[in-house]
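The complex appears here without one of its protein chains, the remainder shown in place.
In order of appearance the chains are A, B and C, and numbering begins at 1 in each one.
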């Protein structure tokens, strides 16, 4: 199988995931500004999940570029990643409807954690015969910090769900903001 | 990232947005002609939003053609545009269910305004190193009139929602009707 | 705009229309065979609409092949066709829930008729500068018989909806069955 088709199929699935997520935003029952209020938390969750799918779409593209030959393992590792991402819409809806509950916040982090793990498996398979590349990717501090933040978020969801959300937002920020600016910021903190 | 993939992903998202919008048209409860009546305003809203997504799809294509190199900023500016457009279906549904209410009409204009702003940001990023092109696009009278009409619509929604709708329809018309005919019409008015 | 992108976008929209149509098939409430019964008419309607979208997808492909240069008119004529086809899912759902009612059957025919008209407009625009091609397409007996059947169906819906459905099924059959076999059959009848 050519990697072009793997990419096209993944793009299709990611485009659909990012768009059907909006179906969790239900039309408000009334016509007043008040009636928008229950939609608020779902909307905030939608923004966060939208950003996460955007990050995965971007990183996925760079990762697939490294593929030499698509075999069955890579294909299934890729579908495995898409599987977890496909659970984001319903989980986002659950968090949005219960923004102050522990389990939805923990499950949201769990799905993100599983997706990160699936991404790592896919990456490991793709670079398995290329030690130089594997080493370079192994130095990736973002990939190491993210699971720590996810697990912290899951644990903290049972203390205060909003702190869990803050952990997930932090992951999104470190991936969206370009490296150089972050490095400079980290340098600034380090001084 | 190649611009081909940016285009394909955007096309995918726009194709899905334009199609799931139809899910706001619910199957009527009865079988009589009367039972179609509540669907009427949602249907009119669907036509307008369909036209807007069509306009964005068309303009987006021409804009992406100008891209030399896709960087992180352009990618996120593009996702930002898709984000606002993805909110059109639910907002269309809200307006359609409450065609005579102020807030739905104002929010609809707000989403369109935000999408126009996101488009402008994307355009500014794409032409930032090409002053001749930037100047040419800066003369674009449609791009200047549209936000004025959106803001007027948002304000007028609190006076009479149907006037707000008329403002949005006007924006759609000036983008759909080819320039030459509009120019001739403007000339006729000017004489 | 290249015709490749017009084709890709149309394919995307048609693929989504054909797939979201299945969302009108609701999960039955019970677990018995009986509980499947109300789904029956929607299922039959789904098959018919699936076949119609398949026919349009196939014909659309051949039509777009003839395009030399995509201009604004062709683009909007194409979106106009997609607009009517996008209304098939909800109309299919309405017919399926009220299989013995006049208005749903008539509206279903109306949407099919409007789509056929939109297709004719698109075709006329595409071949407008090519008289030989226009003449050849003008001899197309299927394109002439279909609107007659649609209008008959719409009128007959108010006598007996099932006869209207038979008209629409007839249109689907004349498009799906390859020409030669139909020609031979017509020859056989003529003898």
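Things to note:
As a convention for this text, a contact is a pair of C-beta atoms (placed from the backbone, for glycine too) under 8 Å apart; a residue touches a chain by one contact, two chains touch by 3 or more.
No experiment lies behind these values; they were computed from the predicted model shown.
Among the chains on display, the ones the left-out chain touches in the entire complex are A, C. When the full complex is taken into account, the listed residue touching the unshown chain is C:50, out of C:50, C:150 or C:168.
Of the listed residues A:89, A:109 or A:153, the one in contact with the hidden chain in the full complex is A:89.
Across the interface with the omitted chain, chain A contributes residues 1, 5, 8-9, 12-13, 16-17, 20, 23-24, 72, 75-76, 79, 82-83, 86-87, 89-90, 93-94, 97-98, 101-104, 107. By the touch criterion stated above, the residues of chain C touching the omitted chain are 7-8, 11-12, 14-16, 18-20, 22-23, 25-28, 30-33, 36, 47, 50, 54, 57-58, 61-62, 176, 178.
Definition applied: only the chains that are shown with their structure count from here on.
A rotation of 90° superposes the C-alpha trace of chain B on that of chain C, rounded to the nearest 5.
Centre-to-centre spacing of chain A and chain C amounts to 40 Å, using the average Cα coordinate of each chain. Chain B has residues 8, 12, 16, 20, 23 in contact with two or more other chains.
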